[in-house]
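Shown next, in structure tokens, is the structure this report addresses.
Shown here: the complex without one of its protein chains, the others still in place.
Up next is subunit A:
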Amino acid sequence: MDAELAEERVLQAEIAAVRRACENPPAPWEEKSRVKSFQAIHQFTSEGWTSSKDLKNQLGHLESELSFLSTLTGINIRNYSRQTEDLTSTEMAEKSIRKVLQRHRLSGNCHMVTFQLEFQILEIQNKERLSSAVTDLNIIMEPTECSELSEFVSRAEDRKDLFMFFRSLHFFVEWFEYRKRTFKHFKEKYPDAVYLSEGPSSCSMGIRSASRPGFELVIVWRIQIDEDGKVFPKLDLLTKVPQRALELDKNRAIEAAPLSFRTLLGVLGIEAALESLIKSLCAEENN
């Protein structure tokens, strides 16, 4: 009796399932066609094709626009979403004032730096004007080791300066890549003389000469972002010299070296100045 009762339950469940299948066809295309009706599918022949082609054209056009913008700004945005919240109270509405809060989220990358931004924009529309202001800005960046960048990021967040963030980021990364390329170039050209403590991404380059042990020139190349978001390189020369040499240095050339280096930079530019430093220390090797 129990077995039969169980079977009865199973059968009723199966029937219920099949019944549901009758009312709601499971296959998605079947549901679509239900909405469109089977006749519509027959008609799809001419209409469907053109709208798909249109879409492809539109997509192609917009994608090339995107690629142009990405090249122009140096920023590659990959995702964006937004939500809008109407904060207009009835009192405000009576005075024809409208208040809207927008929440935006976007993410992307600028070369090797990836960012994720969440910000809010408050729009207030009254009879005279529309004002829009960024009321909150949160920035997450990877990699986080770039200390030069993290200070800049907090400043941008405090000032809620979106545009400055992107503009400065673009220039910072350009300088970063240029420094990397330059260091790499010198390392490859003078593998024995040049050493980079943290690889091509390090912010300093050391020059040593096998024939002059004890002497060392270190060029520190920092990329700074000032209060207005302007990005500029700052290069300094540090010297390491044996005691004896210091004593022999009557003209105080070594003391004056950092300052002379700055002058040299102004005259020759970065690459030529660095090259001349390497050549001066490693003169014999190059003969």
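The definition used in the following text is that a residue touches a chain if its C-beta (ideal position, glycine included) is under 8 Å from a C-beta of that chain, and two chains touch if they have at least 3 such contacts; residues count from 1.
In this section, contacts and distances are computed from a predicted model.
Undergrad: Would you mind picking the UniProt name of the chain not drawn here, from "Centromere protein O", "Gap junction protein", "Dynein light chain Tctex-type 3" or "Large ribosomal subunit protein bL32m"?
TA: UniProt lists the chain that is not shown as "Centromere protein O".
Undergrad: Can you work out which residue in A:Ile97, A:Val113, A:Leu162 or A:Ala257 touches the chain that's missing from view?
TA: Of these options, the touching residue for the absent chain is A:Leu162.
Undergrad: Specify the residue from the set A:Leu101, A:Val134 or A:Ala257 that touches the hidden chain.
TA: Of these options, the touching residue for the absent chain is A:Val134.
Undergrad: Need a quick check: the contact residues on subunit A for the chain that isn't drawn.
TA: Against the left-out chain, subunit A lists 1, 4-5, 7-8, 11-12, 14-15, 18-19, 21-23, 25, 29-30, 32-33, 38-39, 41-42, 44-45, 48-49, 51-52, 55-56, 58-59, 61-66, 68-69, 72-75, 77-81, 104, 106, 117, 119, 121, 131-135, 137, 159-163, 166-167, 228.
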